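Here the complex is missing a single protein chain, while all its other protein chains stay put.
What follows is subunit A.
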């Protein structure tokens, strides 16, 4: 199930909120767990079995680590359970591409392709596995106690509000609220507002731009205008889709009495590539920092090792994002190289780049890297890059011009305004406070109502990070 769907908005959510609100506090985790399993199993109940197994692995793993005597035993147990989690993730995520790669190598020798039935990636698996690993490591480090309640741990793992597309919620952040949480009207209303804003971001901007992006990235020889329009539209689509979903998750969490940290902080206004990763998908970037980069040695082992660690961490981040093709790995490596380059620049004490130029260069790099991220294979990415460097002509081609609708123009304008919001807020425009307050109160509701109309009229577009 996705948030921007009729079944969620008109059936699941009203029913869940009524039952959750009327339940005694001690039953709320059970209600949340059962509802989350229904949410997860809605489209493919059979995959729920795998999900329940993963939950059991995480819960048993935590207890097993906790009961291991020495630090060495704790570490061994941790490695076993991380291995199980990663094994499941790698099978579902990378088996297809490994077989395809083997086939293409065999193809050079004239051998027939291997007989292979494609493995279907269960929704949200990557998020579930990262959460599980962070919990197991935290238990091993004695940062948190192992949860002895299967229902409570299951509710943490399964919580539908962030289940399929993050943010990646660490057990430590919510353990107190899992035991006792306060649900009141002010929290609910504030959460509702956040949810409405998130829904508006996703439906009004991201989903509206989706068909335009699909077309731009399908063009065999996009012109300069096609390629940059497609890239701009995708950059907006990805941000508004993902940040919108995160806002919905944070809002829903608030309605239930949870407080999740922010996942985005105006990433397209970043001053540098390091700054970008301090603003984009924070729950992932901090996860990578705490559970991968720092354990690898971080920047404590000398300059060369720091560069290697950066490159390795970002390459793994790229691989985590996708198993359909190797573009994701290249995307991660590109970011790793950019971070390494920035570090080299700083280490060499070269002069700082002027702030505005630095912002522009960072955004240009991020957008060029998104091209690799979005293209369905490397050849398609190269075609797009040829367009972006003007090798297929300059003007907008007829295919894209015909596909452009008034709604696309509005979504792009809305998207740019949203990205630039902090800068616009600083502009000295005199608006009476009462008008400002009314606009502030009305626009989330209006955006949500319009979004609901759009969901019903166009059908739900799946969330981009749905199968990551």
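Here is the rule we go by: a residue touches a chain if its C-beta (ideal position, glycine included) is under 8 Å from a C-beta of that chain, and two chains touch if they have at least 3 such contacts; residues count from 1.
Keep this in mind: contacts and distances are computed from a predicted model.
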Protein name, per the UniProt record, of whichever chain is missing from view ("Phosphoenolpyruvate-protein phosphotransferase", "Alginate O-acetyltransferase complex protein AlgJ", "Putative sugar-binding lipoprotein" or "Chromate transporter"): "Alginate O-acetyltransferase complex protein AlgJ"
Contacting the left-out chain in the complete assembly, out of A:22, A:112 or A:186: A:186
Touching the absent chain when the full complex is considered, from A:148, A:176 or A:405: A:405
Chain not shown: contacting residue from A:156, A:217, A:240 or A:287: A:217
Missing-partner contacts on subunit A, residue numbers: 5-7, 9-11, 13-15, 17, 42-46, 185-186, 188-190, 192-193, 195-196, 211, 215, 217-220, 376, 380, 397-399, 401-403, 405-407, 410, 433, 436-437, 440-442, 444-445, 448-450, 452-454, 456-458
